[in-house]
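Complex shown without one protein chain; remaining protein chains in place.
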Amino acid sequence: MSASKHWGMMISTVVLFAATATAGEAEFYRLLEMLLQNGTLTQQQYDSLRGALDDDGVASEALEAEAPRVAVDTAGGLEVSTDDGAFSFGLGGRLMIDSAFYREDTNDLGDGTELRRTRLEAEGMLFSDYAYELGVDFAGSDADVKDAFIEYLGLWPATIRVGQFKEPFSLEELTSSKYMTFMERALPNALAPGRHIGIGLGSRGSGWTAAGGVFGESFDDDVSDEGDEGWGITGRVTYAPWREDRRALHFGAALSHRVPDETKEIELDTRPESHITDVRYLNTGRITDVSHLDLAGLEAAWVEGPFSLQGEYVAAAVDRGAGQSNLAFDGWYLYGSWLLTGESRNYKPKAGKFGRIRPIAPGGAWELALRYSSLDLNDDDVAGGRAGQMTVGLNWYLNAHTRLMANYIRVDNDANADDDGDVAGDDDPRIIQLRAQIDF
Amino acid sequence: MSASKHWGMMISTVVLFAATATAGEAEFYRLLEMLLQNGTLTQQQYDSLRGALDDDGVASEALEAEAPRVAVDTAGGLEVSTDDGAFSFGLGGRLMIDSAFYREDTNDLGDGTELRRTRLEAEGMLFSDYAYELGVDFAGSDADVKDAFIEYLGLWPATIRVGQFKEPFSLEELTSSKYMTFMERALPNALAPGRHIGIGLGSRGSGWTAAGGVFGESFDDDVSDEGDEGWGITGRVTYAPWREDRRALHFGAALSHRVPDETKEIELDTRPESHITDVRYLNTGRITDVSHLDLAGLEAAWVEGPFSLQGEYVAAAVDRGAGQSNLAFDGWYLYGSWLLTGESRNYKPKAGKFGRIRPIAPGGAWELALRYSSLDLNDDDVAGGRAGQMTVGLNWYLNAHTRLMANYIRVDNDANADDDGDVAGDDDPRIIQLRAQIDF
Partner (left out) sequence: MSASKHWGMMISTVVLFAATATAGEAEFYRLLEMLLQNGTLTQQQYDSLRGALDDDGVASEALEAEAPRVAVDTAGGLEVSTDDGAFSFGLGGRLMIDSAFYREDTNDLGDGTELRRTRLEAEGMLFSDYAYELGVDFAGSDADVKDAFIEYLGLWPATIRVGQFKEPFSLEELTSSKYMTFMERALPNALAPGRHIGIGLGSRGSGWTAAGGVFGESFDDDVSDEGDEGWGITGRVTYAPWREDRRALHFGAALSHRVPDETKEIELDTRPESHITDVRYLNTGRITDVSHLDLAGLEAAWVEGPFSLQGEYVAAAVDRGAGQSNLAFDGWYLYGSWLLTGESRNYKPKAGKFGRIRPIAPGGAWELALRYSSLDLNDDDVAGGRAGQMTVGLNWYLNAHTRLMANYIRVDNDANADDDGDVAGDDDPRIIQLRAQIDF
């Protein structure tokens, strides 16, 4: 219907910041014509008025070349894009302020406060086919480059990425820290590769995603080391048999083959899902003479309205030189979430991960979540420790961009969980941590 | 085709220049009515013109969901905001380039140049009630996070802040470095808490402000320390019996109670109001076994047209463990400023601090200022040193965002002012320092 056509046109034009008063002038033209017809205006008067407006048009045509039609938008951050979508630029960031209180058992963990993430992120599009992203985190007084890549979109839905980005491994790792259900990722995340510099391929179909890449080291790995860098090859596939608005079922699997740098050393360690302390109970220390490391991950997630379940299992096999047995480590987590106010976790089947939760009611959204996670870094001669942790999480989404989080964690460490000897083992502290978060 | 363009254009009138455009349309409506009444237009013509415009109104309603009406502004930096004020984003920064020449007396201070501040600052508003600010300074090659907080405005004029920001203590500390009368804050600033991570409450009334908060450590205080963090509780009230445009009288008082971290150590030191040298003549060295520290500050400022006076007194009481006497340190400063070109220092009664000076004449504004400051860090067994400094300052405000500053400082140190033994005491250098500053 023609009216609805109008709406469509209008919206697009508006998004183009199209002419402010020219519209008025359009009506104005028609009025002048009418007034001319009914003799209220003389042809001369009419022409002079028309003429003046034409000059206008001429003048403005000169400008056409240099200034594309752009839309500007803000939802906290900034988004600028040309109407043809060929060019865009966005600037945003995230701010997370944490505090932690440790009911210490044996070791001193150190209550305190922290800026967990203070990040600025720029992203954009050039000539339709070339996208880029550059994120830098300033928490901790250095400048920590996060995503920093160029993406080619000319083969859409297939994409090619070059730069630093997350290797496609682990649902929880790939889900942005802005949208994590708990304040920190679960213990098995210690085995996920995370961000490295490399080249990656990705594609997607109805309900499935596939991504793979070859990666070197991240931008700040042993910069002084003159030996050849380590490298890895990683791939992940996901499938979502159900993927409706408030109902989704997700399965994923990932593999990674990794070769350490010339030192042939690796170290696996992790904090107790709390970042303010620097104690890393689980810590293998330097494992030497490593020829390569293989990782495997399995993912599943189920969303049913306000309820959701998510779990992962990650296994690592360390292949060592002649005369030494290989090592096997593994971990898993399982959690359930209930959005008390009726929202639903936002599963994104085209990305194979979770996204932003938007509160329904003005009072915001409330989420209650329970997680158990376990990681075992003990094997053979390596006593990295084993831990199981239970976390209760309560999230208050004040709005789509702001939330308050509270986590209560029960830590159960074995005797080897001694941070490679730096602290006493068998330490079972309780942790209460709070976060205020905003992203823009 | 061309018609639907008109509609589109019309809406964006509303979108961008709601005020003018709708007014314009209003006049247009009324003209059409008149022309209808006096028979110049037929009912049909009238309707068609009206009709077009009505579609418009409808459309622009439908539209608000799609694309909020945003205004874009630049005064060097960038300011984007939706017309309802619910969302906004701003990006700016400051750049200060210094050079210093030391007429050395005993010790080597090191003439040189410096980027004193190279800061980028993002701030914005989300959903009307949630504001944020994130500033990072890059001078000195690391990334130094400054203000980084989330603010809740829903209880306006009461506000709640969470994150890293300046504790409410000291008029000169709270006044932005962009607006300071002298290149560096006065000696007693060594006793002001400055920025820490915490939660704060603030409110204001006609002529008064009150702010208080509980704070931990700043984001880069001893990050490796596993002991519990130190903390502090701080409050400040201000009152301005006069608060007219060019005439103001300000009184302020602040208290802070501070508990050091588990090391129970504190150190108080300061440079001689000159930042290029690293010599901190006044330096208590590590004071150990400190149970807590109490601070008190008194402020007064008087603005009378181009003339102003400002002064503060700050006292610190250090409470030490059994068997050791407590310590008392204090300092004060007093300065006068004369805006030779007739401008007046911009006191902001609602914030209880000073703001931007805008030159009247195209030639810019000239300011002459004189300051005496004193700090005494000697007490009992602690010989941190005592100094008195006289500074003559000349500022040329090229425009509201750019200024040149020149300071001449006479330093008078006592025998204990030896940077905790690193340099010779009784050093009385003269300092000439220059700054070029721009903020955007």
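As written, the chains take the letters A and B, and residue 1 is the first residue of each chain.
Note that contacts are C-beta pairs under 8 Å (C-beta built on N, C-alpha and C of every residue); 3 or more make two chains touch, one makes a residue touch a chain.
No experiment lies behind these values; they were computed from the predicted model shown.
Trainee: For the chain that's not shown, point to the residue among B:M34, B:A361 or B:A415 touching it.
Mentor: Spelled out, the listed residue whose C-beta touches the missing chain is B:M34.
Trainee: In the full complex, which bits of subunit A touch the chain not displayed? Write them out.
Mentor: Residues of subunit A in contact with the hidden chain: 13, 16-22, 24-26, 28-29, 31-32, 35, 40-41, 45, 48-49, 52-54, 56-61, 63-64, 67-70, 72, 78, 80-82, 87-89, 91, 120, 122, 124-127, 130, 132, 134, 136, 142-145, 148-150, 162-164, 197-198, 216-217, 219-220, 223-229, 262.
Trainee: Which parts of subunit B are in contact with the chain that was left out?
Mentor: Within subunit B, the residues touching the omitted chain are 1-2, 5-6, 9, 13, 16-17, 19-21, 23-24, 26-28, 30-31, 34-35, 38, 40, 71-78, 91, 93, 95, 97, 99, 108-115, 118, 120, 136, 138-143, 277-279, 398-399, 401-402, 436, 438, 440.
Criterion: only the chains that are shown with their structure count from here on.
Trainee: Measuring from the mean C-alpha position of subunit A to the mean C-alpha position of subunit B, what distance in angstrom results?
Mentor: Those two chain centres are 32 Å apart.
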